[in-house]
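With one protein chain held back, the other chains of the complex are shown just where they sit.
By written order: A and B. Residues from 1 in each chain.
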Amino acid sequence: MKTEVIIIGGGLMGSSTALQLALRGYKCLVLDREYPGRHASGVNAGGLRRLNRHPAEIPLSVAAAKIWLNIRDLLDSDCGTQFPGQIRVAENESDMQKLEARARQVEKLGYHHEEIIDREELYQLVPALSPHCLGGLMCRDDGFGQPFHALTAFRYKASSLGVEFRIGARVDQVDQFKGDWRVQTPVGSFKAPILVNTAGAWAHQISQNLGEPVPLSPGSPMMMVTERIPRFLDPVLGAASRKLSFKQMPNGTLLIGGAHMAKLDFNRERTEIEWRKLAVSARTVLALFPQLKDVRIVRSWAGVEAFMPDHLPVIGPGLEPGIFHAFGFSAHGFQLSPVVGQVLAQLIAEGMSEFPIEAFTIERFSSAKLISKQKVV
Amino acid sequence: MFKFLQDDPAREWVNIFIDGEAVLVPDQISVAAAVLYQKKGFTRMTPVNAAPRAPLCMMGVCYECLMVIDGQANRRACQETVKEGMKIERQMGAGEQS
Partner (left out) sequence: MKSHYSLVIIGSGPAGLAAATLAADHGLDVALLDEQNQPGGQIFRNMESMPASRVEILGGDYQRGQELVEAFRASDAHYFPETRVWSLNTQGEMGLIEQGMARMISADKVLIANGAMERPVPFPGWTLPGVMYAGAGQILFKQAGLVPMDGVVLAGSGPLLLLLAWQYIRAGVTIQAILDTAPLTNLLRALPHLPRALMAHHYITKGLEYQNEIKRAGVPIIKGISSLEAQGEMSLERVSYRKGLQRQQIETQCLLTHFGVIPHVYLSRAAGLKHHWDHHQQCLRPVSDEWGETSSRTLFIAGDGGGIGGARSAEHAGRLAAFQILYQQEMLTKQQRNQLAKSDRQWMREDLHIRPFLERLFHLPPALLNRLPDNTIVCRCEEITAGEIRREIASGHDHSNQVKFITRSGMGACQGRQCSQAVAQIVADQSNQVISSQSLYRVRPPVASLSLGQLASLFPEEQE
């Protein structure tokens, strides 16, 4: 059977899209430049968070949350998911006002998943928290999963439905050839009428090649994890006015993120930990949990992720027929991945999606529109 | 399991407590050495399988000798020097005391 869809990038978005297309009977080939999950998809913080999403992302995020709660039905694996809730903590009055305004905004949009919790409830949920906090904004069944396990589960399930994955397939060139899109890689040249660009931090190179340049900047958010300590924290914590993502994993280790960026040499694919910024992360954690000062950091790392200027992804059809994009998730794509696969599969199979995706169009970057039109002329 | 060579008459001795038991050991030695001398058998129980472990490398590389030292969990016994009155406990799991 001839390949109908080529997916460039075997990360979460690519694998999820492949799975959804396979469920609809499409024959897909996934190309990955190294191995799936080498960068952002495999090494992110695994947050399953609706809390504090951009309004444009809320419908997708709410739909995704439902899938994650029963992810085993889709992927035959629980992907290490747990749903102890996520809380943004208010450390002072102005934080509290900010969270209350946010709660009102979400309510106005017709959603009820983000709730204000008072000081008493906050300390019931997080007794170990430093006593200066005033309350928080909580999503009760938000949680987290294990990114590499989730990615692997997407890939296995897709493979079991006939999706082919090729590793070490760095894309050298994309062009049109006898009505198909042709993708040239060191492991072969592949053709299909439909091309999906889920190339993560390399997606702008693909879209550039297609004549649809986008202002994507690769970045490397740093994470660190500590040694195991006795259990003291259930929910995932953020802070209203600090960069933080903080949780205790089921095995007792603490996972600390906060989107502080490592030094990145994109061409050599090398990241270097920026201790100056990671020290800020450590201070944030200790401001909330001073008792953790002697806990040892076991490792720190930074995956390479695609950031858009407005921190919203590109999801939807490209400017040329047969092209579809899903990239630029700006370090908050993990949770959206099951639903992004659905969106692309719907667009490809039915020409439209049940979800509102206007905000994510590639055409919002006017230069892309302009350059593409010039090319057509 | 281990014994001291009687080769250092000038040696000073300190009192420490291993799992609550008072023990006299030479100063300047590591906590791990003191524990091996005490025939304690193991220094920690692992967090995954609750299996007993004891010092392996003695040079700070293997992290097998994690103990609770003066109330602080996850200390490497081979990297800490005994001090008068030090309280040393075997570590259970992720840092609970025995």
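FYI, a residue touches a chain if its C-beta (ideal position, glycine included) is under 8 Å from a C-beta of that chain, and two chains touch if they have at least 3 such contacts.
Remember, it's a predicted structure, so these values are computed and weren't measured experimentally.
Among the residues A:L292, A:A306, A:A345 or A:I362, only A:L292 touches the chain that is left out of the figure. The missing chain lies against chain B, touching residues 1-5, 7-8, 10, 26, 28-30, 33, 36-37, 41-43, 46, 48-49, 51-64, 66, 74, 76, 78, 81.
Within the entire complex, the positions of chain A that touch the omitted partner chain are 35, 37, 42-43, 148-149, 152, 156, 225-228, 242, 251, 270, 272-273, 275-280, 282-286, 292-301.
In this text, only the chains that are shown with their structure count from here on.
Those residues of chain A whose C-beta lies close enough to touch chain B in the complex are 227-231, 251-252, 294-296.
By the touch rule above, chain B contacts chain A in their complex via residues 47-48, 72-74, 93-96.
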